[in-house]
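What you see is the complex with one protein chain gone and the rest in place.
Letters A and B mark the chains in the order given here, with residues in each chain numbered from 1 onward.
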Amino acid sequence: MLVFILRRLFNAAFVMLAVAFLAFAIFRVAGDPVEMMANEQMTQADRDALRERMGLNDPMLVQYGRFVANAASGDFGMSWRNGQEVLGLIGERFPATMELVLVATFLSLAIGLPLGVLTAIGRGRWYAEALQLVSIIGVSLPSFVVGILLILVFSVTLGIAPAFGRGEVVDWGWWSTGFLTHSGRAALLLPSIALALYQITLVMRLVRAEMLEVMRSDFVKFARARGVPRHRIWFLHALRNCLMPVITMTAMNVGSLIAFALITETVFQWPGMGLLFIQAVTFLDFPVMSAYLVIISFIFVALNTAVDIAYAVIDPRLRETK
Amino acid sequence: MTDPATQPQVNLPADAILPSDGPDGRIARWRKSDLWYSFTRNPSAILGTLVLLLLVLAAFAAPLYVPQNPYDPGQLDLLNAEIPPIWHSDGMWPFLLGTDTQGRDMLSAILYGSRISIVIGFASVALSLAIGLMFGLFAGYFGGFTDTVLMRLGDILLSIPTILVAILVSAVARQALPANLREIGAAGVLVLAITLAAWVQYARTVRAQTAVERKREYIATARLLKVPARRVMFHHILPNTLTPVFVAATLNFGMAILTEATLSFLGIGMPPSQPSLGTLIRLGNDFLFSGIWWVVVFPVIQLSLLVVSVNLVGDWLRDALNPKLR
Partner (left out) sequence: MRLIKGLLAGVTAVAVLATPVWAENMIRWGGKRDIYSLDPYSYGDSYTIAFLNHVYEGLVRYNDKLEIEPALATEWEVVSDAVWRFKLREGVKFHDGAEFTADDVLASLRRVSHETSPLRGNLPAYKSATKIDDHTVEIELTGPYPLLLNDLTNIHIFDEGWLTANNSELPTDVSAQVEGFATFNTNGTGPFRLESRVPDSKTVLLKNDGWWDTPLHNLDRIEFTPVTSAATRVAALLSGEIDFTEEAPVQDVARLSAAPGVTVLERTDLRTLMVGFNRRDQLADGRDNPFNDLRVRQAFELAIDKDLLQKRVMRGKSRNAGTVVSPEIPGYDAALDEFPAADAARANALLAEAGHEGLPFTLICTTDAYVSEEDICNAMVSMLTRAGFKPTLDIGPTAVQTPKRSSGKADVYLIAWANEPMLDSYSILVQMMQSKTGTAGVFNWGGWSYPELDTLIVQASTEMDRDKRLALQTQALKMVKDDMIMLPLHQQPIAWAMSDKVESVVQLADNKVRHWMTRMK
């Protein structure tokens, strides 16, 4: 058990080191930091001095080591675009993205689960097939298109929800929340729907597939033969059996939702990490880009590792297979 | 994992199960197959296939019949800008779906745009398939060090969300290209970006399948007969791993088109001089309130149709080829 957990943690650490190397490589390979920072009047001597001061003349390995050490202590340097410390910039925006992702995750379960059950138990009926078709359209529409359509319908035509931003936020320590004000909650509405749509269809399809499989299993057949009422079978046995994979997928997908939020954030001008990242990409603000990459991957890897370990704790058989 | 015994072809050499052109020809065999049967019973799959075929044909034959080459700036004229679709009272022949703010014919633009989207989607899926199959086969067959290295590489890529990989590669590679190559290279950069984000999935699938196949009797026999490893891998193991990979590839084709559109929408994809569907939507988005709805609505419809039809086919293939759901 302990060996398994240690091995998973070691694995995660290795992956993070490699991601940090990628982030470091982007920073160094894609552009000469000195050329991007220097203003035009700067002389060659000043440039060389700056290069030395930033440690760009040291061997690559030393620079990489320094990058990892700094990153581990939360120091990602300064944004080239607005001269602020990168970690502070990302930290300011972290709550905005997380609240969006949390609401979207909640929506995906609240809507995806019932729809999934419905399509499974109604397999072959017209409404289930129609929902299946709608779910395919749901995975096929790019989320920026969904966002644009939502703005067009709900903010411009009907005027019932804000088109951009986060509304009023309340500071709660270092966390700023939009849950506590009316305008904050209203502003969450459209972006969280846009972000959740894809996830809703995923949950729905997963629930359907799992339900169908469970309902073919022997114990359900047996229960049916014994005369257990159908709705009892559906909700007590079948649904309970497919909750585990759904929760696993939801937990693991939080990472990719955070990443996908960058599209939603761009469309709705949501002041989160994703918008910051996209702006950094267009401005080639490499410190922000690499920090975002490292932080998102960290969340991703941490979630995956946690899920793996949790599974191993619950189900000892998994410990044997590497 | 399904019980190997339920798969009838396992003890036969792969060549034997491939259809051959005997008296009982390919088409006849195909029509008797389960796949064809499930296809004829699935209206959404039929619809998806028809729409997809139509869109692909229309896009690739576009240069033969559309009024304009939207990629030739010499053919765009501001005098023709913002003409509404033909059914509108201000509509004008030959601009069936109207023109955009540059005088670009919308029909020509969305057809050329779909062509780019399809080419980029197809090329990136093909490339990631090739890389994924190669890596997966080698890792699964030889195991050991090769396996560890390749799979660790996969671990790393999988720990970064795919959209992020695509954005970073696209942004960095564009910057690395000299300015005069940036337009020509844009499509290539996109293919590279999407491929890098996608190949791991195939490699993993193939590796798992290969590791299973490798332990089978027919492989052991082939090895005893000193059949070269390359031949064993490509002639015997590979065909047996293709089914799940093929399903994944179909669904990923839709994803690749979406990724391309997203990158172009974010402004790090195809340039405005060779607009893909995503670029057209980005450009049109600035005119949402200006009364020229056609510059954004038609690209949106075309993109949605394209991806929906691909996914309908992919969805059917997945269910039809999944032994559990038969």
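By our rule, contacts are C-beta pairs under 8 Å (C-beta built on N, C-alpha and C of every residue); 3 or more make two chains touch, one makes a residue touch a chain.
Since the model is a prediction, treat every value here as computed from it, not as a measurement.
For the chain left out of this panel, the touching residue among A:F10, A:F179 or A:F235 is A:F179. Touch with the chain that is not drawn comes from one residue among A:V15, A:A71 or A:L89, which is A:L89. The residue touching the chain not shown here, chosen from A:R8, A:R66 or A:R81, is A:R81. For the options B:A45, B:A59, B:L76 or B:L150, the residue in contact with the chain missing from this view is B:L76. By the touch definition given at the top, chain A reaches the unshown chain through residues 34-41, 50, 54, 77-78, 80-85, 89, 92-93, 103, 106, 110, 151, 155-156, 159-167, 179, 182-183, 185-186, 188-189, 267-269, 271, 275-276, 279, 282-284. Hidden from this view is one chain, which touches chain B at 72-74, 76-79, 81-82, 101-103, 179-180, 182-183, 267, 271-273, 283, 285-292.
One rule holds in what follows: only the chains that are shown with their structure count from here on.
The centroid of the Cα atoms in chain A and the matching centroid in chain B are 24 Å apart.
Remark: chain B residues 44, 152, 155-156, 159-164, 167-168, 171-172, 175-176, 254, 258, 261-262, 265-268, 278, 281, 285, 288-289, 296, 300, 303-304, 307-308, 310-312, 315, 324-325 touch chain A in the complex. Across the interface of their complex, chain B is touched by residues 11, 14-16, 18-19, 22, 26, 29-31, 133, 136-137, 139-145, 148, 152, 156, 212-213, 255-256, 258-260, 262-263, 266, 278, 281-282, 284, 289, 293, 296-297, 300-301, 304 of chain A.
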